[in-house]
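Right, one structure below, let's go through it.
A selection of the complex's chains, in situ.
So that you can tell them apart, the chains are marked A and B in the order they are listed, and the count of residues begins at 1 in each.
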Amino acid sequence: MALPFATNMRFKFSSLALSLQVILIILFAIFVSYDTPHHEDSHGNSTHQEDEFIKLYPLFQDVHVMIFIGFGFLMTFLKRYGFSSVGINLLIAALGLQWGTLMQGLWHLHDGQINIDIKKMINADFSTATVLISFGAVLGKTSAVQMLIMAIFEIAIFACNEHLVVTLGAFDVGASMIIHAFGAYFGLAAARVLYRPALKNGHENEGSVYHSDLFAMIGTVFLWMFWPSFNSAIAEPGIDQQRAIINTYFSLAACVLTAYAFSSLVEHKGKLDMVHIQNATLAGGVAVGTCADMNIHPYGAMTIGFIAGIISTLGFKFVTPFLASKLKIQDTCGVHNLHGLPGLLGGLAGIVAAMLGAKEGASAGIQAAALAATIGVALVGGAITGFILKLPFWGQPPDQNCYDDSLYWEVPLDEEEQPNHYQEDQSKMKVDA
Amino acid sequence: MALPFATNMRFKFSSLALSLQVILIILFAIFVSYDTPHHEDSHGNSTHQEDEFIKLYPLFQDVHVMIFIGFGFLMTFLKRYGFSSVGINLLIAALGLQWGTLMQGLWHLHDGQINIDIKKMINADFSTATVLISFGAVLGKTSAVQMLIMAIFEIAIFACNEHLVVTLGAFDVGASMIIHAFGAYFGLAAARVLYRPALKNGHENEGSVYHSDLFAMIGTVFLWMFWPSFNSAIAEPGIDQQRAIINTYFSLAACVLTAYAFSSLVEHKGKLDMVHIQNATLAGGVAVGTCADMNIHPYGAMTIGFIAGIISTLGFKFVTPFLASKLKIQDTCGVHNLHGLPGLLGGLAGIVAAMLGAKEGASAGIQAAALAATIGVALVGGAITGFILKLPFWGQPPDQNCYDDSLYWEVPLDEEEQPNHYQEDQSKMKVDA
């Protein structure tokens, strides 16, 4: 009878993680090679391939920081879920970058091999982003086992959808659609299936504390700073890549002003709300993604960021409560507001930019088809994955233990902090007295 | 009657932020373009301009981290002002980089346009640094509205002074004078005007707590590590840029040793003081700025760092209390010790280096003129801005609410942390008992 909530992960988790890793090593042995340049002998004179690797490596590292520090710490805002946020983030992403290398590479085999170069590493990191976004929707309500399973399914589906969008001929250099909207709607669909009625009035651990909000700001600021690298890392070198950097830089700056303005506008007494600041300031990076490398002019990018900051903040204030109460979607981190709505806005901006001729070869119809396909695949894929995750033997936490690290982690001092220590001191003092 | 302390920012703040952002978008639409390379057709063969962009981009990102993580977290040392420190830092810098692009670019129009390239982005980030330094002087005693206004004025005045210094023919590659000394004396002049007699004996929230000092160290260490990028980002590529990196690297290392030594020397029982470690270890980066790209030899750079660490630590111990008690300048973060005195030292080092012929074309007289002009412009500009900020309708906090996030932010759990939670538990236990 206790099966559904058997949360001791000792054998389930370790055997799953080890099996996955063994399978990955075998698949890598069969399919994955280094990308050997054509002219190995031309020493001294660096080849084009060598140049690209070392030129893009700093952008790769920026993206890497976004994935592991950015996403990881952004989710530490919960008062008692920081270990899981940053720890399971690392676990999922470490699995995901290996699995993503395979799933994306299988669409581009050369002589039956996936040849690893810097772009494949950037794309592998990108593929993990989708899972980390979806993780935000179900944060605190799932086990590590469930997250490993979600990573396997979501990255496989993501790679198919990405291939579909590329095949259609759509543009999405900063991945507003194929990563952000995809990850958000996949996660929301899974969250819908995993709905927990007992949490509909919230949970005492669902809030933040002062220092956990500061930890989350580490994530926010690293994401904010390095987003120009995210949106430009796989752009065509030269003017396209530069445009992607410039547009993202200014979109994010504009977005900050509107996120702050609307946070103050919608809150009691005009105070700023950390949830908005941590998330809505980033919406400009998401929303400018699809047309980041297009000729939309800096003021065009700023306009996109301006709108993104507004819709994201309003999303937190009005859409999230609606989703929770009416649609039974409990979105822990509000990924709908950071990735969902701004991802849609990015897709729409791409359609408009294509209409206005901002990108040679872009078609509004194809952009729209890519957006629609992405949302559809994400919702269906997320729902199916949700049903798999709902099977009652993956160690999901009971309602009362949600948002609580101590279920899956050794937490110092009986799950509590120094106050205990001082309470003990107090007790001693009382005894002494 | 309640007007001077009407701190509800709901409409004032949001309407100001939105208006500024709308105006910026309009000005960008008129004045700002991408920097299009001359030969767009030469695909495959990267142009000089393209090379510069991608070569300097990692240095830009280092500077970006200094502005947003470095300055932001350095100021989180206050026990109850972390949200404002990192949050308002982000707000000011996001506004400032847009406004700085315009203010600096207007001096260098091409066909009536500002063409954005990587150096303009680096300079835009630089221009925000001045405001963030000044922010440190008035931290905890001003509202977000006041800071937006200060950003507008300070960056405009900074851009004029920078243009003046360049026109004079002075050298200041790492901006000891035009950013650090300028930002510090501007902020101190404003702080003088905004003097609060009621705070002359301190304020209960003005100190740090254990974890807030660790958050501040995140800022310190990122500033420390990336300062070589700050001092070299706009240097002439090649040997000048390399010298700027090497000199800053060794100046900072030497500065750490003297900052620690003097912290122990001046403190009670020889203990180290976090305030010194967080700030004075960085003085070597400030002080070597003006002559960073000059041929001062590594040991010359180390000597500058050696002195900077000493004067900065002594500044905290002896000058800051003097400024507060005698000159009525309440310098919250001690920016005079991190940016003011080391900035002056940097200016003087530049004069000496010019005398010694360490830089072709440099003149000691012109360097001295640039230093004097910068201090003068900063003091006058800061004082005028201070009077504007003193107008009684910008929502500045009442004395008793200084250094307190809860005035402007939704702070979790009635402005307090988990202890409350445990107190409740205790209460429950008492009730149970």
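Criterion: contacts are C-beta pairs under 8 Å (C-beta built on N, C-alpha and C of every residue); 3 or more make two chains touch, one makes a residue touch a chain.
Treat the numbers as computed from the prediction; the structure is a model and nothing was measured.
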Whole complex: how many copies, 2 being shown? 3
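We take it that only the chains that are shown with their structure count from here on.
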When centres are defined as mean Cα positions, the distance from chain A to chain B in whole Å is 31
Considering only the defined contacts, which chain A positions touch chain B in the complex? 55, 58-59, 62, 79, 207-211, 213-214, 217-218, 221-222, 224-226, 229, 237-239, 241-243, 245-246, 249-250, 252-254, 256-258, 260-262, 264-265, 267-274, 277, 281, 295, 297-299, 302-303, 306, 416-417, 419-420, 423
Using the touch rule from the top, collect the residues of chain B that touch chain A in their complex. 8-11, 13-15, 17-18, 20-22, 24-26, 28-29, 32-37, 40, 43, 46-47, 50, 53-54, 57-58, 61, 64-65, 68-69, 72-73, 76, 80, 82-83, 86-87, 90-91, 94-95, 97-98, 116-118, 121, 144, 211, 215, 218, 408-413, 416-419, 422, 426
